[in-house]
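Please read through the structure below; I'll follow up with questions.
Only one protein chain is missing from this complex, and each of the others stays in its spot.
Up next, chain A:
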Amino acid sequence: MEKVNLLQTLTGHVGRVWSASWHPSGNMFASCGEDKTIRVWTKTDSNRWIAQTVLTDGHSRTIRDVAWSYCGHYLASASFDTTVAVWDKKSGEFECNATLEGHDNEVKSVTWSRSGNLLATCSRDKSVWIWEIHNAPDQEDEYECVAVLNGHTQDVKKVCWHPQEDLLASASYDNSIRMYRQDTVDNEWEMLEPMESHSSTVWSISFDATGKRLASCSEDKTVKIWQQYGPDNTLGIPCPEKGSVWKCVCTLAGFHSRSVYDIDWCKQTGLLATACGDDLIRIFKEAADSDPNEPTFELVVTIEAHSQDANKVAWHPVTPGVLLTASDDGEIKIWQFQDED
């Protein structure tokens, strides 16, 4: 029995597709790549995805990442041209109404907080920036940089907000993952202890639905699962004075033959999908008898998805099992995964 069906192959980008992001409604998604364009795809009446809009004038170099805000009104794009553009449809058409400048070098990733009033960006300049959005009716949105975080010693590849709280995670070429939260006393953004276990670049990270676990993937060909332990944990793991500590509780080694460029932890099904430099997409599932402190994950399916490196995986935010993948081969594919159980 086939576990995965290809629903559609989408072409249009010229050259490598770097990233894509589902609109929270699931009726739309945006994609970007080395052709410096953003394509906004919508579903037709016959259930086919088409590029409804192509945004061409936002960036002068590769667009590395795109992200929709949780309210669905804003789309942010991060570019090698050192800027982040924020797009909205207030005029009826997609327009770039804010350009965030400040990074010294290529911007690698952008992400919106669940609350919607914070945006985070990271760059090859080794820093992570947090921006606060001030919006008032009938006024232009304003973006204020509230923190420049210099914890990493190398190129920062990815930033990702916690699914509920204002907790930010970042992954870097320095092999580590870092987390940041606001001090409740002075409101300053502070860094937690670095999370070190990978032996090469950490390309991507993704929280699970609870936000108590994080999955990371790396150039070292492994995937790791990190678990949050609070001061009251039953294992007696020591925690810093305020807050919690993250421990690597599982390493998935031996499954990937090349760099793992992206990972997405489905908030609905708990399935983990990875995008690998060997062109394959893999889906992992936690074993039924898995111990939360030493979890076990099983590879449930390997998809021969693309003809070149896979760069992006993204689970549909509404329909369980629908998966988007994007590749160096210029294609975006939409899949339906069917669980046998």
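Keep in mind that, in the parts below, a residue touches a chain if its C-beta (ideal position, glycine included) is under 8 Å from a C-beta of that chain, and two chains touch if they have at least 3 such contacts; residues count from 1.
Please note the rule applied: contacts and distances are computed from a predicted model.
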Omitted chain, identified by the protein name its UniProt record gives, among "MIP18 family-like domain-containing protein", "Mitochondrial ribonuclease P catalytic subunit", "NADH dehydrogenase subunit 2" or "CENPW protein": "MIP18 family-like domain-containing protein"
Full-complex contact with the absent chain, from A:58, A:163, A:277 or A:317: A:277
Omitted-chain contact residue, chosen from A:61, A:247 or A:267: A:61
Full-complex contact with the absent chain, from A:16, A:181 or A:247: A:16
Option from A:13, A:108 or A:282 whose C-beta touches the chain left out: A:108
Those residues of chain A which, in the complete complex, touch the missing chain: 16, 34, 61-62, 64, 80, 106, 108, 124, 155, 157, 173, 200-201, 219, 258-259, 277, 307-309, 328-329
